[in-house]
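Removed: one protein chain of the complex. Kept in place: all other protein chains.
Moving on, here comes subunit A:
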């Protein structure tokens, strides 16, 4: 019996015992004005430009506001901006800020703050870097107006300023935003709907946010990062819980109100508790992946990569990750997030239908594979990578490959995957990961789909066709054009096997029933969330 089995059994028993009980524990009794939230991970740093982890982005969205915000239909909407103008040639953008915007220190938000903030953000963001590459000038015209002059049009400007992918273009006071983007800020002053209580921050354990009473929300209904960010509680406490069974028990016991990411094993227990609601948290989900190293044999030959695609069963991967809950996964014959406006699975046939192991073996033999070890990095401390790694090892063995299974931790994978040395000399042949669906809707923030050789993400795929079609997407001017471009990117990326998608999966979120207003989305949105006693 392993630790996971024990905790599942005990948490399950606890859930059954609690069903129907509503009496509070001794430890309960926190004010209805305080929302206690268990985040997906520890808030170890709090600079959303310097550190790009999702948990930092999620916390930062409370403290810092953005010029535009992406809404649930994936459209950029004005947030801090009152109006914008662009010249006919699309090269000059002029933006005007809403009146009355204030930072948490009482100072007004000025155009110079925006200019400094955008400069710092653009130095670290893939889309920002694209803008910098064609930038002529970014200047404050007056206190509320700023201008971005480009050498050529950039049709995705508003999307870049609105996107929820980390790093988001959060606006900070100029004195803070002037910090080197590769160094951490030390002041956490924003103009968002909540203030960060730095004095109560215990990294690894607790972070506290207090309502910013001078915040002026927009009048529109809140929708993801757009609209009126009405905060209904005085205080939000983030309580970090490394152990999922403890988080489950604390939620059942009423010691916390909302658990962002319950693990699949414990969801049945939570669903049985009449005081708890469970639902899909982020409809954009995640895409499982493993990347093959395009620099070294056997995967420097596209036939070897295709052989792996032909043989892999996405169902095996998904069941290993989410278990038996069929509502949590679907096959994904491509690289882009399903059920989104521009989704297209053109060219995905190789991932569909019955798996043809014999044909895959034949193709692998044609690639010249002759039994050399395949170094497969598998982080054991991340349940998703561990589950995928086990399936891959089995798959490769079925294909007749000699697997060098390197069981290690995520920190080591993160470091070793950057090595371009041969697999036997500290390098690697494959590693596992996953990508947030929100990052995989289009190529905008989708680093993993890039195939520009040395400049590409780990594995360094070199597929000129894929790159050409990605450029086509950036130049697209309508949704139809974008959708067609996405189809072409998908086809090219599958033909050259930029990486191997292992399927699309979702995760749940869970909260006490006295909490209401929780919206589905790619991050936990606290505006509109209220709590009764």
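Rule of thumb we're sticking to: a residue touches a chain if its C-beta (ideal position, glycine included) is under 8 Å from a C-beta of that chain, and two chains touch if they have at least 3 such contacts; residues count from 1.
One rule holds in what follows: contacts and distances are computed from a predicted model.
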Per UniProt record, name of the chain withheld from view ["Glutathione transport system permease protein GsiC", "Sarcosine oxidase subunit gamma", "Multisubunit sodium/proton antiporter, MrpC subunit" or "Sugar ABC transporter ATP-binding protein"]: "Glutathione transport system permease protein GsiC"
Identified contact with the non-displayed chain, of A:97, A:111 or A:166: A:166
Option touching the unshown chain, where A:34, A:52 or A:261 are the choices: A:52
Touching the absent chain when the full complex is considered, from A:274, A:455 or A:468: A:455
Selected residue (touches chain absent from view) among A:136, A:152 or A:184: A:184
Option touching the unshown chain, where A:152, A:412, A:471 or A:514 are the choices: A:412
Absent-chain interface as seen on subunit A, which is shown: 3, 6-7, 10-11, 13-14, 17-18, 21, 23-27, 42, 44-45, 47, 50-53, 124-126, 166-167, 180, 182-184, 186, 202-206, 239-243, 245-247, 249-250, 252-253, 255, 381, 408-412, 414-416, 418, 433, 445, 447-448, 455, 457
